[in-house]
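The excerpt is restricted to a subset of chains, each kept in its original location.
Chain lettering (A and B) follows the sequence in which the chains are written, and residue indices restart at 1 in each chain.
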């Protein structure tokens, strides 16, 4: 089986990061995974959510929001602000992004602050949640650097970098980094989120109208680790080459 | 470490099924996982969602909704109908329930029908999404039996039974079937959904403020499989002993 864009099963799509994409947020990146492009921004608020105050919790918080521009999809998607509510899909994705980033940060070192991660999809071609998490990790690091430089943070809060990639089973073959056409046809779809220390942050495997066995799981996790290693190297390079 | 209810790490809580709990739906079960109790109902509608008609898709559909009674939790939870929208958590859980059940059904054999699964939590003590999926599989089977008996279905639509259980890591130990107190304290929480043929339907592992390694994954999956085997036996017994 040949992939639609001629990649080998174990190839990522071209992945890149345009740091400092927006002018206002503390950290901002336009992340590209092939035809998928997402603006990831980190805005810092000098306050924590009410529930933290009520529970007397110290430290800070990280929360995420995810949305697609209506024009990001092949057929225009109705705007959620017009429908008056977030779709279940968006809600699920933004909860995942928030959890994933919090797992890699020492929240005690963001005292009294909320970091708002905004992931807005410019072009969608599969893997938007993985691109969002991967870009958000970069934006978060840029924001942390900026706040350290300004003296607003006094200790480095990031424990790890985080990245995510999708893998899937299609016609019995394991594929790395599915594009939209592949994703729609896949029997099994798995999103693997890891730290650059090689540990899992989240693992979400799902067979909408299929199931998978232990051996499939092994194959898929192997593919994901291979791809994530490459993505971590690209994150590293992007951050190093960007002067705030 | 001793568990709060004296169970061994590899023990399930008492699991039971009260079939025929409600009078109107085609299938209805009150499922119990220790202190967690969920009413699972399957109501059958003689129509398919609009998007299926628009896409010219044959067969039927299965969809799920999940909610907690406000009084199901230790501190009363605000009613989602009063807030005017589903929480992100409910939305995510009901999407999971729907996907999990669809994976075990041949939708072509539900021609022109929608099966509505309603999971309403009476008492919440951890693992409500797993109890919901496990109970929904039983309610679905009861509904299918009833419709076969009435001649409304002509072919048996269920490919497998489905069940789910939560496993987690707490202070370095793997635990089966976490109650609420354990779940709140766990470093890693994983929901494993399988068919009675021993294949994965969904796998959702998450470390909110922690990460996990390959060995942890192996431990957790082992625990889950052990628990699910016992649950499938209890499902079997409950269904066999219930006369429609």
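Keep in mind that, in the parts below, a residue touches a chain if its C-beta (ideal position, glycine included) is under 8 Å from a C-beta of that chain, and two chains touch if they have at least 3 such contacts.
Worth saying up front: this structure is predicted, and the values here are computed from it rather than measured.
Counting all copies of the one sequence in the full complex of this file gives 6, of which 2 are shown in place.
Convention: only the chains that are shown with their structure count from here on.
With rounding to the nearest 5, the Cα superposition of subunit A on subunit B corresponds to a rotation angle of 180 degrees. Of all the residues in subunit A, the ones that touch subunit B in their complex are 85-86, 88-89, 91-92, 94-95, 99, 102-104, 107, 160, 190, 194-195, 197-214, 216-217, 221.
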